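Removed from the display is one protein chain of the complex; every other protein chain stays in position.
Take a look at subunit A:
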Amino acid sequence: MQGLACAALQPGLRSILVFDSSPAMLETAVGLWAEMLAITTQGSVQSVYLGPTETEESLWGSMSLAPENKTQPFVWKAGLLGNDSAVRIVVIPDLSRLSLSAARACIALMGTEVAQLERYGHQARWRSQLGWIAGCPRSQIKFLSPHLLDRFALRLSGQEFQRRDRTTALRAWFASLETPQTKEPTLPTELRQQIEAAQQQRPALTDAACERGLAYFSDGEGLRRELTLLRLAQSQAQLDKGKLSKVMPKHVDLAARMIGLKLVSTEPEEPALPETKTLEPEAEAEPLQPESLPDTPIEDTPSQESRSETPVYKPDSEAEFPSTPVELNPVQEPYPEDHTPTERESASLRLPARRFRKATMGRGPVIGVEPTTVPQDIAWVSTLLEAAKYQAMRTSENGAGLTLQPTDLRRYRRAAVPEQLLTVVLDYTCLKECQWQEALLPYLQWAYIERASVCLVQVGAATAGQELQAQKVSAQSVLVPRVQVALEQGAGLATPLAHGLNLAQHSLRHALQHGRSAVQQAVLVVLSDGRGNVPLEASQMNRKPTYLVNRQGIEDALQEAEQIRRLKQVEAVVLNPQPKYYSELPIKLAQALGAKIADIPTLNVWEVDR
């Protein structure tokens, strides 16, 4: 709650990323923040939601029908992000699932002094006053552009919310169901007054506070984070009941603690002064003074009785939904993107190139429309609306109907989806004595050129989580770093080839036959000497066989290969490492797969056994 209050006071903090928040919690936070912003901006605050389906037109505006307007049936309709200086909260329930168009809009609008619209004859320039709040699971950070993440100044976490007294919350929720209307979350009166009072003062930053702010960051990657910390400290001081008219280092320390920052330098943190203890995230649950801002999680209060002694937390109505104010608690790592391995596609914020093999089939999700000269994948509504603009000029006085011209044609602009799939079954236990990288390279190049998605099945890799099982690494593109990392693993001890082929078979079946999959062509490359030594059943049960397996692993692999052979649209190749022993096995595997076979040059010249 304190983070929200600070963000309401400081325009520079009005872009919040909440890690691991549930949709309900984010919703509650949005309601509370809207109330706070309404106080600080002295106006009403609307919320708009952005998700995976937003297009450029829905965000920035487009021509629209206006049936109620008899003289002008077509009008320009502003997009979700508006083109005025109204205060709005833009809510992104899941940043990792945001559409490309919306992500680009975030880049264009967040943290900028001036916003600009230049679309389809419309021009606008305005001072954007949008507040942004987005939820995102920490596990998904690796898939997001750091450029986009950097736009979110304030980082909070909703994890602690999970530790609340859930039974009480459930009871309160059930109680709220019985009331005829669900009320919006409301701010406690004391907090409202505190924000109103804080608005009246603007504590000056001291040099010592600025120096303290720099001490929390080691090197220079811009100054945005430092500015965020100091703005947070300044708003903390504002909320600090005006006991000090300046921002002191202790406010910086409090702000840092709130977002989970730790000092880089060896300078010790200053102890919090008594008058600021109510700002302490860790403050114990002694009854809060009415004039202080609460930030202690409600779950710290041991009993219902003790909670009733803390009027700040007490809702106006017992049946209100939710029954307790949401708490956005401190995070340990406010900038996880600094330490998370990158798994996003390179240049992920760029508009996709049109690479559909069959142009008649628009496959990717729609992210906007664009002019076209070919009648394929036409966006009919946009085309008609484009034509509508010119109807007054094209039709005569008595003319009827709508005149379409080729320049009106609009087609969908779609996000890129891979239409090719490269599946590689790589047996790490046979790579030691052959030049496998050179043999695999042409297939990886093909995947790059075709923008194919990649599925790498690791058989017998040293890093396998389960020795008896193969494992799968999937990626949207061959450029995703984890593909490279996976290819460079060493060899393990077991060779669960049958399981690897089984995984490959399921992946191919899923890619080619599942729902609205866009995959038109799949290439399967198997690089193995065929000497599987783990029966499929053992892999599936993940249990070491207690019997002598003999050729069971090999036979199971051949059976799986037979099943892959039945799949259409799969072009299979076996890369033969030319093993010294059982040299016929790769050939048998290729026959079972119905695959071409290519020999990989060996690094050794085998002695001929006599």
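Some observations on this one:
As a convention for this text, contacts are C-beta pairs under 8 Å (C-beta built on N, C-alpha and C of every residue); 3 or more make two chains touch, one makes a residue touch a chain; residues count from 1.
Heads up, the rule we're going with is that contacts and distances are computed from a predicted model.
Only one of "AAA family ATPase", "ABC transporter ATP-binding protein", "3-isopropylmalate dehydratase large subunit" or "Transport permease protein" fits the UniProt record of the hidden chain, and that name is "AAA family ATPase". The chain omitted from view is touched by exactly one of A:G213, A:P334 or A:G553, namely A:G213.
Within the set A:V18, A:V45, A:V87 or A:A105, the residue that contacts the chain not displayed is A:A105. Counting over the whole complex, subunit A has residues 12, 56, 60, 63, 72, 74, 76, 104-105, 107-108, 112-123, 125-127, 145-147, 150, 202, 204-205, 207, 210-211, 213-214, 219-227, 230-231, 234, 346-351, 353, 371, 389-390, 392-393, 407 touching the chain that is not drawn.
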